[in-house]
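The complex appears here without one of its protein chains, the remainder shown in place.
Just so it is clear, A and B label the chains in written order, and each chain counts residues from 1 on its own.
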Amino acid sequence: MLLMLAVIIAGAVSAPWISRLAGGRGAFALVAVPVVALLLLGRMASGEAAEVLEAYTWVPGLDVAAAFRLDGLSLLMASLVLGIGVFIVAYAAKYLEGDERQPRFMATLLLFMAAMLGLVLADDVILLFIFWELTSLTSYLLIGFDHTQAKARQAALQGLVVTVAGGLCLLVGLIMFGEMAGSYRLSEWVLQGEMLISQPTSGWALLMVVLGCVTKSAQFPFHFWLPNAMAAPTPVSAYLHSATMVKAGVFLLARLYPTLGAHPGWQWLVPLGAFTAVFAAFMAFRSDEMKKVLAYTTVMALGTLTLLIGMGEAQAAVGFLLAHALYKGALFMLAGVITHETGAKALSGVGGMRRHLPWTWGAALFAAASAAGVMPWVGVIAKELLLESALGHGVWVVVAAVVSAGIVGGMLFTVALRPFIGAPRAPRAPEAIHEAGPWLLAGPVALAGLGLLLGLVPGLADQVLVPAARALGAVDPAALALWHGVNHAFVASLGSLAIAALVWWLWPRTLRWMGTAGWDRFGPERAYDASLGALGAVAVGVTAKLQSGLLRRYVAITLLSTIVLLLSTLLLRGDAVVWPQFSATISVPIVLAAGVLVLAVLAIRLVDALSVALILGAVGFGVSLLYLWFSAPDLAITQVMIETLTTILLVLILFRLPRMRRLSSPSQRMADMVLAIFGGGIVSLVLWQVMAAPSPVSISEWLIARSMPEGHGRNIVNVILVDFRALDTLGEIVVLALAAMGGYALLKSPPNTGERES
Amino acid sequence: MSADPWLVLLIGGLYSCAFYMMLRRSLTKTLFGLVLLSNAANLLIFVAAGVTIGRPALVPDGLQAPEGLVADPLAQAFILTAIVIGFGVLAFAVVLIRRAHEVLDVDDFDELKDAEQ
Partner (left out) sequence: MSLLVALPFLIPMVAGSVSLLAWPSRRAQRAIAVVGTAGQLIAAVVLLVVVWNDGIQVLAAGAWPAPYGITLATDLLSALMVLMTGITGFAAALYSLPTISSRMERNGYYPLMHMLLAGVAGVFLTTDLFNLYVWFEILLLASFALLAMGQERAQMAGALKYVVLNLFSSAMFLSALGLLYGLAGTLNMADLAVKLPALDDGGRVTLVSMLFMLAFSIKAASFPLFFWLPASYHTAPVAVSALFAGLLTKVGVYSLYRTFTLVFTEDVPWTHGWLQVSAGFTMVVGALGALAQTDIRRTFAFLHVSQIGYMLMGLALFTPIALAAGVFYFAHHIIMKSNLFFLSGVIYRLGGSYRRDELGGLWTARPWLSLVFLVPALSLCGIPPLSGFWGKLLIVRAGVDAGSGWLLAAVLVTSVLTLLAVMRIWADVFWKAAPQDRPVRRAPLPVMLWVVTVGLAAGTLWIGFTVEPLWALAERASAQLLDPSAYIEAVLSPELP
């Protein structure tokens, strides 16, 4: 299976060059890529085994392997991905012929194909997730194909954000299950279903996984990105956004059904799917643009699939999935042909094209017939399976299924018929319109024809559907049959056809009223836009508050953090706070300390820079006297020297400065004073806690003892500096050198960005 | 011993003054705050290690090691390093502020707000 992927990736990587061959016709040769992959798939599936496992080590430390599994379900999906892929590549080669962006497009399309194939074949969930995200990414690049248009960029981002956000949830869910199961293989999860379900957090994990699936498969309320994704070129819409990628979510749900289907939460998929189906059918009904109609009918189909998987109806699900992929792929490509040839995007803007586009019309009729469930297309089998399944689950499910299927059938007939009947009219002059060539029509004709063939010979469909249903846990799926006699399902089917006919009749009459924008003022898409707007406002607001550009506020927040951290620890952890006892006896250090403090306070009151510099010098001298008093002559000397230097420097450099002004308001000064006193107070308090602790045995005793014998110096402080801790002193010298260099660079050169002009 | 609480109070006071000056809008005052903060931190190390009167960390002539308790030489070595490093850093900061005055022609951080947009 790795080989298949390698073939497609190699095709994708070489696509930009191949596309440019033969004067830009090379893109047609890329059809060979999915064909070869399809042949490989066929060879692999022809074996006897019910499933083929293939695994390569990748990241053993994380339990991640390149593990693949080919069973009935993945075979069905892989065949669709590659089979439809063949026609899509051919279609795209023609559709974008001569477009300078075609090479990139073909590469991205093939890359998507590889990602989608990997997704359906993966057995390792992390591997599956990787491919999952890659389909989102390639989908983003393809939706944004027309990237100079703001609308395309927005639609691309919307799709990406919704699917990746869901993807993140999925990742969390998968990891939760992985950690519960002790394994990251789907094939091993199946064996532990009961254990997984019984875990206390399995509900959360399931919710996360389902969130991932329903965003990808555009279920309500996350459906809105899909119709917008129709900004992409038609081959992309046909392939990614109807036949393959959007099925990924449903596919994963189906994959997990045998493992987690018994979870009580699983039932929620039924109402979700049913509601999505009805809602989307309604939305399709009020659309005019062909691709929008098709997009909403796709959402409806995905809702139906979710509904079926929620009910655990394996055979109906895979049957519906197959039939839908065939007709919807065909219809999308045909809609693209109509737009390509006539220039019309809206249904109301085109009519009477039956003579101009006869093949297109024929294929469209075939596909729509299958979609609406008309005898003897394969769609009718799928629909009856659906209705039969629904019958077992209550009336309202049946109603939802009949109504949604009916509306969608009617709308698809509208798409397939209205452009062709009546008087000829189109944006382009009718004389200039002629049938598309074989490259564009091969796909839809083949897919629509296949829909009929599978309907007439259901045994053929059984070949893939029965193993797929088995993979979903169906014990003994019945063979498909076109005619089941007059039963409930048949009656319901007739009912949906009646609704379809009604929709056909109603649509042109109500469009003007239904299509008004007033309907769009509410709903999840508005919520998405609103939350994006709100997010932007919050981001700007929070950032403006925090990163205000005002240094004093930065200092204040930093200081406040210091106070909070220290105070909370002081009060809430460890021993009770110890308070100092002040003795009334006056001694030399107390006088010194008082003097220093008075000077420091004086310094903050003055506004003349020069005086402040001098006073700060005096503070430094006071401190050096304290050092001297408390047995630190070296410190005192150094302090005096350094303080002198600092004062000279300050005076020299700053003497030209203007008088400092009072810039802050009195209330600001008061607030700052409170904060500063709090800050200093907490430092004092912490210091006192440390001093109240028992004195430790210091390593300096060892140093004192060895200073003379081993360090050969009587001044122990000096010996430490030049010998025991010489590295610190080296660093100190480096700091001085750096200060000199930096100061030199600053003083010497005039301003300049530092960047060389290019 | 008896002076300790007063020293602790002094250090807190110096930190307070330094914090207050760093909260000002003036570039120059902020710089003065840094000078003060550096002094205060050095003094804190000194006091936290415990102070001794009249017993500097020297080995008397003729002896291999001082007799009895002496002031902690390691703490003093730390402070010495810190004083010199602090000087280097502050010297650079002084030059920077001087240069900033020339380039920016203001002594008010609030007027540099727009430089972040």
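Here is the rule we use: a contact is a pair of C-beta atoms (placed from the backbone, for glycine too) under 8 Å apart; a residue touches a chain by one contact, two chains touch by 3 or more.
For clarity, every value in this text was computed on a predicted model and none was experimentally measured.
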item: Of A:Arg509, A:Arg573, A:Arg605 or A:His712, the one touching the omitted chain in the full complex; value: A:Arg573
item: Contacting the left-out chain in the complete assembly, out of A:Ala49, A:Ala539 or A:Val674; value: A:Ala539
item: Residue numbers in subunit B that touch the chain omitted from display; value: 22, 27, 30, 34, 37-38, 40-42, 44-46, 48-50, 74-75, 78, 81-82, 85, 88-89, 92-93, 96-97, 99-100, 103-104, 109, 112, 115-116
item: Touching residues on subunit A - with respect to the absent chain; value: 58-62, 64, 104, 126, 129-130, 133-134, 137, 140, 144, 147-148, 150, 153, 156-157, 160-161, 164-165, 168-169, 171-172, 175-176, 179, 535-536, 538-540, 542-544, 546-547, 549, 551, 554-555, 557-558, 561-562, 565-566, 569-570, 572-575, 683, 686-687, 689-691, 693-700, 702-703, 706, 723-728, 731-732, 734-735, 737-739, 741-742, 744-746, 748-758
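Everything below uses one rule, namely that only the chains that are shown with their structure count from here on.
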item: Distance between the centres, which are taken as Cα means, of subunit B and subunit A, whole angstrom; value: 50
item: In the complex with subunit B, residue positions of subunit A that touch it; value: 547-552, 555-556, 559, 580-583, 585, 587, 589-590, 593-594, 596-597, 600-601, 603-604, 609, 612-613, 616, 619-620, 623, 626-627, 629-635, 638-639, 642, 645-646, 649-650, 653-654, 657-658, 660-661, 663-664, 672-673, 675-677, 679-681, 683-685, 687-688, 690-691, 695, 698-700, 703-705, 707-709, 713-717, 720-721, 725, 728-729, 731-732, 735-736, 738-739, 742-743, 746-747, 751
item: Of subunit B, residues touching subunit A in the complex; value: 2-17, 19-26, 28-30, 32, 35-36, 39, 42-44, 46-61, 63-66, 70-77, 79-81, 83-85, 87-92, 94-99, 101, 103, 107-110, 112-117
